[in-house]
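Shown here: the complex without one of its protein chains, the others still in place.
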Amino acid sequence: MDFLYTYIVLAEIYVLLGLSTNLLVGIVGIFSVSQAAVFGVGAYVVAHLMMAADPLSFIPSLVIAAACCVALNILVTLPSLRVSGDYFVVTSFGIQLLATAVFINWTAGTGGANGLPGIPPPDVFGLSIETTQQYVMLCTAASALGCLAFWLIMRAPFGRLLRAIREDETAVAAAGKNVLRAKVSAAALAGAFAGTAGGLYATFLSFIDPFSFDLDASILLLTMIVVGGARTLAGSIVGPFLLLALPQVLTLVDIPTTIAAAARQLIYGLLLIAFMLFRPQGLAGERL
Amino acid sequence: MNAYMQVSGLDHRFGGLHALQDCSFTIEHGRITCLVGPNGAGKTTIFNVITGFLQPDEGSVAFRDRRLDGLRPQAIVHAGIARTFQNLRLFADLTALDNVMIGIAGQFGEEPIGAIFRPLHTARAQKRRRHEALGTLDHVGLADRAHDVVRNLSYGEQKLLTVARVLATGAELLLLDEPASGLSTGALDAVMALLRRLQGDGKTLLVVEHNTRVVQQIADEVLFLHQGHLMAQGTPERIISDPALAEIYFGGAL
Amino acid sequence: MLALQLLVTGLVTGCALGVVAISFSLVYATAKIFHVAHAGIYTLGGYLAWSLMVWRVPLPLAFLLPIAACTALGALMQSQLYARLARRRATHLVVLIASLGTLSVIQNIIAAVYTPNILQFPLDWSSRMVAFGPVRLNWTQLLTIVVSVAAYAGTMWFAHRTILGKRIRAVASNPMLADITRLQPQTVYIYVIAIASALVCLPGILVPLDLGLQPYNGVTPLLTATIAMIAGGVGSITGAFVLSLVIAVLQNLSLLVMPGEWSIGVTFFIFVIFMLFRPTGLFAAAR
Partner (left out) sequence: MPRVCIGLAALAAGLVITCASAGAETIRFGGILPLTGPGALIGTAEMRGVQFAVDQANAKGGIHGNQIEVQFEDNQAKPDQSILSFNKLTDLQHVAVIFTGYSGPTLAMAPLATRKKVLLVNAGAQADGLAKASPYLINTLPTIGGEIEVISRWVAGQGKKNAGILFENGAAGMAGRDDYLKSFAEAGGTVVAQEATQFGQTDFRPALLKIADAKPDVMLVVITAGLLQMAQEYKQLDLKFTVAGTTFFADPSTIADPSSTGFVHTQLRIDAPPDLAAQFKAKYDTDMEFFAKQYYNAAQIVLATLDKVLAEGKPVTGETMHNALFEIRRFQGLIPLEFKTNTASVPMDINEMRDGKDVLLKEIKLE
């Protein structure tokens, strides 16, 4: 049943990304449509390290990729501290489009629009992950760790601090807390999640190209946490599993193939409008 | 030894409005000082300057012989000065206990590394801090409302909670922005009793207050501010009975 | 010579972008809505005009009917979607995502009905050439310049001279105050989005008349126009128009110094620099 396993693996990778986006957009309240770009950097870094002259094994490449994404995410969210809400929407769009332009044009680094084929499968503690079943185990472990980390920080003082910042930054500063440092560490954590997801994605598909990390992917991520439910762990899990299942379910409905594809994107759009009008907190979240 | 807290030569303009004009005054340790004056006299502006939210055009603030101007708000809180806000600015969706715990300084697990990799230590430290916060809540008489969300508290209870949050920072000098305004007589007495208790605990209070009955009952010292300048300083009786000041403040006899 | 030709073609693109920027700025400055679906109305205008021209409808009608339809759609979107969201006190993010959903709905209805092929307008005069010395422009490009400058002048006259224009600027400057006075901001928002939709229909028809029609052609122009609006200072019509020209020309001229594939990067690089050092924009309109 590879099809089911593939769906689960991809959904779990998107859960990690959902956690990352939820941390930034849901909890800290920084609007971001450039998470797919960070996800892409994670994927390309791992691919590079594992295909290098003397290749690194999977875990070290993942750690380095996560570190790169931590740094990138901090860099990407810093403007949001200087620029007010709506302006940052455009900056975020800009960063995503710039990243896509780099992925496509820097052929030496990313293989350009042709993508990067032949990424070796990961090896974890000596066990080489080949079949999809093994992949499901690896991704389940990774996403479980991600969810645990998310759950722990939300229960810890750090989580309470982030929720307070979202409500009233000035009051938090007046209570003696360093708001900037809290936001930057949240962005760093979000980067680590996105980098890990990137590494898993690259090795699972064994081929990556710029189109998996473009603006549509970022908007899909944003929609996942909005439909699934913002600011909660449940929302970050429900969103990806539901929205990745949607295209498959819709193909079972036999609409004439010529307009089936456009019809599916149309239903996607209608879902977005419906949720925003009638259930902005999504299926399992809190009000945005 | 200079004064406990010294504000000298504060001057600040917001565009055309000359909010603070060469304003200077001192605060004595362990005393309750009230800041009174008509609306727009610059009372809240002074609070913003002392707590680092506003860099004044000129002038300086010294606390226990240490210059504060130029420090960021959180550094000033660590130096021992904390404030409340006229519009409360509580975290409506969080519980009363959580609101107070936000004030507690230096908690373990306030950044992701500690929270994730040492969860047990974080949980233990948090239990101690929770106990501490419950104590503060009890001190202001809100122990039974600890786990209620702020949205469901009465206005009087919310006022007490702002004081609890300020106490949690462990600051010695508390700047309270109209702690008694808009309260029923019952709640008013509770707040005034609390302020006296805080003085008993060795805290120094600088209180912005309009209610002259409250000022007379709790103030050791009154500073009368008008158009950003300190007009007079003295005991409540002297300030309130002074006809010239009453003229400015009430536009007529008391 | 190349630089001159690039400059002129840049000005043409800049003019079309300018109208998109003005119309978007009207909605954003007044109603504070990040109206991404504006790109959908831009695309829809082009397709309606194409259909009318294919059915041999006389030219003036083929321009006016789509404008009327887009105006109606814009008004409908404000009254049914944005107003309802406002009543539910939706946050900025919620409104933005609803707008993204609307854009996806419009684009994909077009893709289903008209197929994703690139459609060519059935007019012969549109590509006839006119030469001004070394510079060559076709009729559509000339028409684009004339119509866009007229639209800019018209909007300025409307905003500063007419009663409704002043009322819109009043609502834009202080929404809370407008609420309690008899300015009825909700009805003003409907007028504003209707006018903006009519305006954006102009480049929506003229640009594809020159470059061909595609269902997903609205997003890039809208993003570039938004940058022009913000870089020019939100609420400033002149700022939005002038910055659109500047960005379009810079993007073309950047070809002189760097390969073409990086030109989109130029626009966003300029913008990010702007955001870091001058967030309020060049022509920060007097509030």
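Going in written order, the chains are labelled A, B and C, and every chain counts its residues from 1.
The definition used in the following text is that a residue touches a chain if its C-beta (ideal position, glycine included) is under 8 Å from a C-beta of that chain, and two chains touch if they have at least 3 such contacts.
Here the structure is a predicted model, which is why all the values come from computation and not from measurement.
Among the chains included here, which ones are touched by the excluded chain in the whole complex?
A, C
Per the definition of touch given earlier, which of A:18, A:42, A:94 or A:115 contacts the omitted chain?
Of all options in A:18, A:42, A:94 or A:115, contact with the hidden chain holds for A:115.
Would you indicate which residue among C:111, C:147, C:172 or C:222 is in contact with the undisplayed chain?
If we include the chain that is not displayed, C:111 is the one touching it.
Which residue, A:45, A:90, A:174 or A:208, contacts the hidden chain when the whole complex is considered?
Counting the whole complex, the residue in contact with the absent chain is A:208.
Contact with the hidden chain only, please: which chain C residues?
1-2, 5-6, 9, 13, 108, 111, 115-118, 120, 127, 129, 136, 138, 211-212, 214, 216-217, 220, 252, 255-256, 259-261, 263-264
In the full complex, which residues of chain A touch the absent chain?
Against the missing chain, chain A presents residues 1-7, 10, 104-105, 107, 112-115, 117, 132, 201, 205-209, 211-212, 216, 247-248, 251, 257-258, 260-262, 264-265.
Everything below uses one rule, namely that only the chains that are shown with their structure count from here on.
Have a look at which chains touch which and call the overall pattern line, ring, star, complete or other.
line
From chain C, which chain is the farthest off, judged by mean CA positions?
B
If you average the CA atoms of chain A and of chain C, how far apart do the two points sit, in angstrom?
31
Take the average of all CA coordinates in chain B, do the same for chain C, and state the distance between these two points in whole angstrom.
50
List the centre-to-centre spacing of chain A and chain B in whole Å, with centres computed as mean CA coordinates.
Taking the average C-alpha coordinate of chain A and of chain B, the gap between them is 43 Å.
Using the touch rule from the top, collect the residues of chain C that touch chain A in their complex.
Interface residues on chain C, with respect to chain A: 28, 32, 34, 81, 84-85, 88, 90-98, 100-105, 107-109, 111-112, 115-116, 219, 223, 226-227, 230, 261-262, 264-265, 268-269, 271-272, 275-276, 279.
List the residues on chain A that touch chain C in their complex, please.
25, 31, 79, 82-91, 93-95, 97-98, 101-102, 104-105, 215, 219, 222-223, 226, 258-259, 262-263, 265-266, 268-273, 276-277, 280, 287-288
For chain B, which residues count as touching chain A in their complex?
51, 53, 72-74, 77-78, 82-83, 85, 89-94, 98, 101-103, 105, 107-112, 114-116, 119, 122-123, 126, 129, 165, 168-169
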